[in-house]
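Up next is chain A:
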Amino acid sequence: MSAPIVTRATRASRNAMVIGAVALIILAAAPWWAGRADMRLMSEIFLYLSLACLWNLMAGYAGLVSVGQQAFVGFGGYMLFALTIWGGLHPLVAIPLGGVLAAILSIPIATLIFRLKGAYFAIGTWVVAEVFRLSFAQVGALGGGSGSSLPVGIVKSLAASRSGREALSYWLALGSAVVIIGAVYLFLRSRRGLALTAIRDSEVAASGLGIDIWRTKLEVYVVTSAFTAVIGGLIFLQKLRISPDAAFSVNDWTAFVIFIVVIGGIGTLEGPIIGTLLFFLLRETLADFGTIYLLVLGAVAIIVMLKAPKGVWGLVRDRFDLELFPLSYRVRQQPNQKGP
Partner candidate 1 sequence: MIEWVNAVVQGILLGGLYALFAAGLSLIFGVMRLVNIAHGDLIILAAYLGLTTTTMLGVHPFVALLIVVPAMAGIGYVIQRGLLNQTLGPDILPPLLVTFGLSVILQNALLEGYTADPQKLSGGVIETASVNVGGMALGVLPLLTFGIAVAVIAGLQWMFYSTALGRGFRAVSDNQDIAQLMGLNKAHVFGLAMALALAVTAIAGILLGIRTSFDPSIGGGRLIFGFEAVIIGGLGNLWGTLAGGVILGVAQTIGAKIDPGWQVLAGHIAFLVVLAVRPNGLFPRVSH
Partner candidate 2 sequence: MPEPLLSLTALDAHYGDFQALFGVDMAIEEGEVIAIIGANGAGKTTLMRSISGLLTNAPEQIKYRGQAIGALRADQVAHLGLALVPEGRQLFPSLSVEENLLLGGKTGRTGPWSLQTVCDLFPILQERRAQASTSLSGGQQQMVAIGRALMSNPDLILFDEISLGLAPVIIKSIYEALPGIIGQGTTAVIVEQDISKALSVSSRVYCLQEGRVSLTGRVEDITRDQITAAYFGVAA
């Protein structure tokens, strides 16, 4: 009898790939067709999308539910300022270097807070973020508690014209979202990704099959911290101004990100994308209502968590058996062959 075939791509995933590629080309051309305000909004969307994908990898796959990722957003932002102002580095060098530094810093942090389990881990990450905030507020050279602005010379080093700078920072945001989604996708497709998914489903069985759980989680924590810091650098490259309260805001960099992932569908690759779109749709619609918008957002997140814990994408997937990112394996038997 002929052997069954193992495949991964599905028709939906191939279609999604084509649509995604076309969308990417259109988006990349935005500087030629979009207005200044639209480009700013889209940049923000891409940066939030990146943060959401990273948080989802950590919480939805590795079970590391952090409410302290603002630590690395702010750290990346501050590294951009510190390395360009003090180190004289070009911003495009300073931002990835900030990511490397964040990775190094995240290792001792992980060894400490991995001792806390579940929700206590979550609050532990928050404490770490507070330590970051209070520490940076002590650094007088970076403006202390009131913060500082990126010097004009450094801003100009990016591109001579304003429109050139705006296009560059838009492409950086778009590029980082593409890179992060791609990296998370490739990681989850790899054998390490398979191991991570196994840990999520049963830690005891995973360790019995040769998976080092602590190490796998550490790797995820370090990598997401580094990428989060890079995104932080890009965020504050757009804002051009940083202060401890803005850089380490739990609402801006964690609460919103969590809502995005929960509403879209935690533990799926598609979830953060859908969640980001819904989040911005909600935000742009309710923007005039001030705090009401946050009340609604909190309520929506609670309702989704209680009534549809797998989020919008979970509902879609259960209903239509769709998978846009082909992670699962399908075994196809030859048609005219009897099963064993």
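Here, a residue touches a chain if its C-beta (ideal position, glycine included) is under 8 Å from a C-beta of that chain, and two chains touch if they have at least 3 such contacts; residues count from 1.
A quick word on the picks: all candidates are chains of the complex that A comes from, given by their letters.
What you are looking at is a predicted structure, and each value in this text was computed from that prediction instead of being measured.
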- request: Identify which of the numbered candidates 1 or 2 touches chain A in this complex.
  value: 1
Field: Complex contacts: residues of chain A adjacent to candidate 1
entry: 59, 63, 65, 67, 112-113, 115-116, 118-120, 122-124, 126-128, 130-131, 134-135, 137-138, 145, 250-251, 255, 258-259, 262, 266, 291-292, 294-295, 297-299, 301-302, 305-306, 309
